[in-house]
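Note that this complex is displayed minus one protein chain, with the remaining chains in position.
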Amino acid sequence: MAERLITDLGGLPAGAIPREEYHMVFWEKQMIATFNLLWDKGIFNLDEFRRMVESIDAELYKTSNFYRRRLDGMIDLLVEKGLLDPAELEARTQRILQEGTRDHVP
Amino acid sequence: MSLERGPYALGERVRILDLDKPGHVRTPMYVREKVGVIERYCGDFENPEERAYGRVGRERIRLYRVRLRQRDLWPDYEGPDKDTVEIEIYDHWLRPASGGD
Partner (left out) sequence: MDHEHDGHEHHEHGRGLPPHPTREDDDVALTYGEARYLALKSLLIEKGLVTADEIRRRLEINERGNPQQGARMVARAWVDPAFKARMLADAKEAAKELGLEVTEAKLVAMENTPACHNLIVCTLCSCYPRSLLGEPPAWYVSKAYRSRAVREPRKVLREFGLDIPETVEVRVHDSNADLRYIVLPMRPAGTEGLSEEELAALVTRDCLVGAAVPRSPNA
């Protein structure tokens, strides 16, 4: 008997389905576009991304949301492929947070 | 692999296997070891179990849609016997359902 993937939810007990509408903010739209672009360019494929999402910590998956999963999965994949240095990314992220502005980000 | 087990005919009874395959797969638990019928042949696609590890452009495998009765999936299903689920299954996850199935 194989082990169930954390993403394999079909038939599991669950509560109410959230019905509020969600409107993506601008960075989320850009993030999805970036994701699609990397995919178009053959830098990664959908199944690789799905594998990254499946490999996140089970507890984290339960509380994670769709957009953060997409961002974090894409980052993990680029790191795995040697295209991104996680320390460099984190340093850049902290710098942007400290500056607190979107202005000088390309 | 596709040549060993396919092709299945429309309406043919098939069992969805419970392969002990680590890593990325697209066959959810709730349909494993369940019997349904072939609803359609969808075409040949790259195997996601290979693609998930960056191995692209390999041999394509057959993909089918299988129709299952809700009652067979969940013995305490709330609705009528006629309710169904249809799902896409690659042919190495299928085998013909024998008389005992």
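In order of appearance the chains are A and B, and numbering begins at 1 in each one.
In the analysis below, a contact is a pair of C-beta atoms (placed from the backbone, for glycine too) under 8 Å apart; a residue touches a chain by one contact, two chains touch by 3 or more.
In this text, all values refer to a predicted model and were calculated from it rather than measured experimentally.
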item	value
Neighbouring displayed chains - absent chain, whole complex	A, B
Missing-chain contacts mapped onto subunit A	5, 7-27, 29-34, 36-38, 40-41, 43, 50, 53, 62-68, 71, 74-75, 78, 83-84, 88-90, 92-97, 100-102, 105-106
Hidden partner interface residues of subunit B, rising order	26-28, 30, 42-43, 45, 48, 63, 65, 70, 73-74, 78-80, 82-90
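The criterion applied here is as follows: only the chains that are shown with their structure count from here on.
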item	value
CA centroid of subunit A to CA centroid of subunit B, Å	28
Complex contacts: residues of subunit B adjacent to subunit A	18-25, 28-32, 48, 51-54, 56, 73-74
Of all residues in subunit A, those that touch subunit B in their complex	1-5, 8, 10-11, 42, 44-48, 50-51, 54, 81
